[in-house]
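One protein chain omitted, others in place.
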Amino acid sequence: MSGNSFGKIFTLTTFGESHGPAIGGIVDGCPPGLELCEEDMQVDLDRRKPGTSRYTTARREDDAVKILSGVFEGRTTGTSIGLLIQNTDQRSGDYANIKDRFRPGHADYTYTQKYGSRDYRGGGRSSARETAVRVAAGAIAKKYLKQAHGIEIHGFLSQLGPIKIEQVDYAEINNNPFFCPDVSKLDALDEYMRDLKKQGDSIGAKVTVVATNMPVGLGEPVFDRLDADIAHAMMGINAVKGVEMGDGFGVVEQKGSEHRDPLTPQGFASNHSGGVLGGISSGQDLLVSMALKPTSSISVPGETIDVDGNSIEVVTKGRHDPCVGIRAVPIAEAMLALTLMDHLLRHRAQNTGVNCTTPVIPAQVK
Amino acid sequence: MSGNSFGKIFTLTTFGESHGPAIGGIVDGCPPGLELCEEDMQVDLDRRKPGTSRYTTARREDDAVKILSGVFEGRTTGTSIGLLIQNTDQRSGDYANIKDRFRPGHADYTYTQKYGSRDYRGGGRSSARETAVRVAAGAIAKKYLKQAHGIEIHGFLSQLGPIKIEQVDYAEINNNPFFCPDVSKLDALDEYMRDLKKQGDSIGAKVTVVATNMPVGLGEPVFDRLDADIAHAMMGINAVKGVEMGDGFGVVEQKGSEHRDPLTPQGFASNHSGGVLGGISSGQDLLVSMALKPTSSISVPGETIDVDGNSIEVVTKGRHDPCVGIRAVPIAEAMLALTLMDHLLRHRAQNTGVNCTTPVIPAQVK
Amino acid sequence: MSGNSFGKIFTLTTFGESHGPAIGGIVDGCPPGLELCEEDMQVDLDRRKPGTSRYTTARREDDAVKILSGVFEGRTTGTSIGLLIQNTDQRSGDYANIKDRFRPGHADYTYTQKYGSRDYRGGGRSSARETAVRVAAGAIAKKYLKQAHGIEIHGFLSQLGPIKIEQVDYAEINNNPFFCPDVSKLDALDEYMRDLKKQGDSIGAKVTVVATNMPVGLGEPVFDRLDADIAHAMMGINAVKGVEMGDGFGVVEQKGSEHRDPLTPQGFASNHSGGVLGGISSGQDLLVSMALKPTSSISVPGETIDVDGNSIEVVTKGRHDPCVGIRAVPIAEAMLALTLMDHLLRHRAQNTGVNCTTPVIPAQVK
Partner (left out) sequence: MSGNSFGKIFTLTTFGESHGPAIGGIVDGCPPGLELCEEDMQVDLDRRKPGTSRYTTARREDDAVKILSGVFEGRTTGTSIGLLIQNTDQRSGDYANIKDRFRPGHADYTYTQKYGSRDYRGGGRSSARETAVRVAAGAIAKKYLKQAHGIEIHGFLSQLGPIKIEQVDYAEINNNPFFCPDVSKLDALDEYMRDLKKQGDSIGAKVTVVATNMPVGLGEPVFDRLDADIAHAMMGINAVKGVEMGDGFGVVEQKGSEHRDPLTPQGFASNHSGGVLGGISSGQDLLVSMALKPTSSISVPGETIDVDGNSIEVVTKGRHDPCVGIRAVPIAEAMLALTLMDHLLRHRAQNTGVNCTTPVIPAQVK
């Protein structure tokens, strides 16, 4: 039972490989009447697309998305939305040399064992190329969430290797190629990345996504809690190895008297929980963080085996990101948007008479 | 669309509140022919059940599970398995005083906002009481996984507040009330918990679950990767605020040359990945960790509001665990077992002809 | 992937065998705030239950349903509703003789082949005993549909063997043991059934279910059309071999000019379609019919084989309905109610802003 669909009510199903003719997807369950055009998606696709700075892969893809259905006279019709993105800059020849070997840290070995064979060109289906479709679909969700509830989603780099972001200014995020909200760190990031490139190595990163203007009430206990579904969404992004809500792993050393967020007539007095209580959104900002591993495609030689089990050395060529965490920012935003959209519709299905937008108290003490 | 079902092919659906007459569930999709009796489940239920040590709540529940269907002449029939556990030690009177107030750090506020009202007795559906059913169902999955593939699941406490476990001896886990695999830490844990009790406070914890003898090939990219579904399962456990695979958040500061696990003819030379590559199990041990917040039910007074939005002070009475992380160990094992079982059947559905149990190389260098 | 769940948003999952200790189910996704008690379900359970007339099996079951969760202070809470019905009149001894043989027309052979073994006591899971749970759950859906939209569901016997109902008076349905809406046929039915009993044989039947006061807009093309999901629901009832919407198989000989229902400012001028156009409800009455085969458990000797493939003669003892179509009436009502409930919530999830209850025209010309 292949897992190429995301969501239960607002769903995205995707197809496509890194070096096939095209990638694409189908968004099903979008409410009718939403104004939608290709430019709405292109903005985020351009943020994710490769080849835009020296810190990302040199592969050039326009990532121009086409809407094939589900929109009529500028508005969604409520029927399924077909999305298509042509692949234009495949250089499959780059991959002939990995046909018979398993790159360490990649999915080559596991895909081959699972399916009996694999599309070795650029990782085939396991390539992050596929995430472009998620970004396109996520843009639809973002637009609806903004219009229906004022919900906004802000993703940013919160750490790259040893460099930790200290100040968060949403206005700066899109002004630099790192999606860094702290201008005081830009020089350090630039320098670090130059050094890394010289070494031919790669580095891990931490990415944070915040949703503001959240309604109270999203999340479906006991299994499909909002945070559980967010964890599923984020851990499903290539290279993610950890997910946190609010204080995350910091809670291990916290006491109850310290962790629990007091409710006051003016709103919650703190946000250790990250905006979720009992698996349901509290109206506070959703705070989600994730850890992304360093890409395994580096020019530092590594030890591996060929398909017959013989020991060999591998040096990954091809065009790769030295820090996959950077371009993960718009992907993480998209996955959060898709998750919230699905939960908004799930909530509506069961709770028509309950107005989740008029909470007893304001979300947060200002 | 309520979220009371877990899994896509091997599914568990649960019902029941903390202070209702009973809790229970339905396991659907269990392969026929598995020997199964109530004792198989009772072992794990007894590990989770309250009232067994001074470190857990004083509520006494036998947690005696009854099989109502799906088993005939000692073996599963392939039809749905009905499970029932009577509640016997409800003291709902304890909760009359919280009827009109929202306990901070609890789901009281969010349930009320979502559904328009709530069962305030002991948290109702949001109580961890419900997890007893998960433990019962998880025991079925555990038994099958062991018999069909030799897969074993070991959960343990890896940190409690400031106390970090340093040695892991699976044989010790069930010999102490902390599920602690490191005997050298038992005194420190005992002392810490006594102090905590005096303070009337609670503490966070980190729990680790490991699956050994894993087959290669479980996981369904691109969205239902094995690690993504594990993250969903673990973040869906009460009080969990973070989930990690392998090195988890440690990868943020790692380089690619350091993180990627070399493949050798004798097996993988390291296990930074935690047993998953590209969302598919690699045959190495699955390494999963999670952070659990300190329970918010403490006798330290806290600030909150009543249902009319007025400021009040709350002191939680009732019977509670000072560290919910401890009893989460069998729950985390159960959720991992349910996830693996579902993925094993999902894999089989599509890949009958592919034998995921004969990998090219052994799992790990011994 | 066992199929013991029904519905996508409003779901029912069931368990239980004919001769196990109990049957039951879990209703998930019920809107919060609905007044609900056991008596609401008992009315329909009593209509379905065996042993109430000489035309049905002599097995006596109280079919007393217990609500175990999801209802607090008399109203649904929005969480999962656990339902339990004890089996009280099992006579498993009756079935010892069929342990090693496959009754013709029954599921004995197919269950054994599918699962490798079977619970032979009274058909185990394949017995219609399981449908009692559907009737209980259907009563919840019926109540909600009535309160939220005024939708009412009327099931009745429309043909039994050669006897066709000619007049439909809903008020008569529950006044006779045949669920017959045409009092002029009661004597003929009684006489036919007496003769049948003497012969030790059984007979087929046709059952019709009508939903009135339907909103416009229920149904999810292209695959989950309302009529497609109704067909799934009805064909999933034991013994059903055919399902029709509106004119059903009568359309084969109709012309387009005859079949299409004219729209007029006063409503649709006819209802050949049975209330569905393009898979979406039109606001007209839903007209659903189904054919039920004669039960295969009869005392007329039949030819079959034993589990080793040897030819033998079988005479079915035990206690059985000579016309299973009769007791299928409340089951068919329940399945229609469950289907409509699921579709109502599915519609709401996606179409919040669209008011499906204010159609352009009235449903029907009066």
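Each chain gets a letter, A, B and C, in the order it is written, and its residues are counted from 1.
Methods note: a contact is a pair of C-beta atoms (placed from the backbone, for glycine too) under 8 Å apart; a residue touches a chain by one contact, two chains touch by 3 or more.
The structure presented is a predicted model; accordingly, all values stated were derived computationally and were not measured.
Asker: May I ask which residue of C:Thr14, C:Thr56, C:Thr77 or C:Gln90 touches the chain that does not appear here?
Answerer: Counting the whole complex, the residue in contact with the absent chain is C:Thr14.
Asker: In the complete assembly, which of C:Ser18, C:Thr77, C:Gln90 or C:Ser281 touches the absent chain?
Answerer: Only one of C:Ser18, C:Thr77, C:Gln90 or C:Ser281 touches the chain omitted from view, namely C:Ser281.
Asker: Among C:Arg125, C:His154, C:Lys185 or C:Arg327, choose the residue that contacts the chain missing from this document, as touch is defined above.
Answerer: Missing-chain contact among the listed residues: C:Arg125.
Asker: May I ask you to list the residues on chain B that touch the chain which is not drawn?
Answerer: With respect to the unshown chain, the touching residues of chain B are 1, 9, 29-33, 78-79, 221, 345-346, 348-354.
Asker: Could you pull out which residues of chain A are in touch with the chain that's been left out?
Answerer: Contact residues on chain A toward the absent chain are 1-2, 4-5, 8-9, 11, 13-17, 20-26, 28-30, 32-33, 66, 68-70, 72, 75, 77-82, 84, 114-119, 124-125, 345, 349.
Asker: Using the touch rule from the top, list residues of chain C that touch the missing partner.
Answerer: 1-6, 8-9, 14, 102, 104-107, 109-116, 125-126, 130, 159, 161-162, 196, 201-206, 216-217, 219-225, 227-236, 238, 241-265, 269, 273-274, 276-283, 291-298, 300, 302-305, 307-311, 346-347, 349-351, 353-354, 356, 359-361
What we mean here is this: only the chains that are shown with their structure count from here on.
Asker: For the two copies chain C and chain A, is the contact made of the same residues on each side, with over half of the numbers shared, or of different residues?
Answerer: same
Asker: If you average the CA atoms of chain B and of chain C, how far apart do the two points sit, in angstrom?
Answerer: Here the centre of chain C sits 39 Å away from the centre of chain B.
Asker: Roughly how far is chain A from chain B, going centre to centre by Cα mean, in whole Å?
Answerer: Here chain A and chain B have centroids separated by 26 Å.
Asker: So how far apart, in whole Å, are chain A and chain C when each is placed at the average of its C-alpha atoms?
Answerer: 45
Asker: Touching at least two other chains at once: which residues of chain C meet that condition?
Answerer: In chain C, 1, 9, 29-30, 32-33, 78-79, 345, 349 touch at least two other chains.
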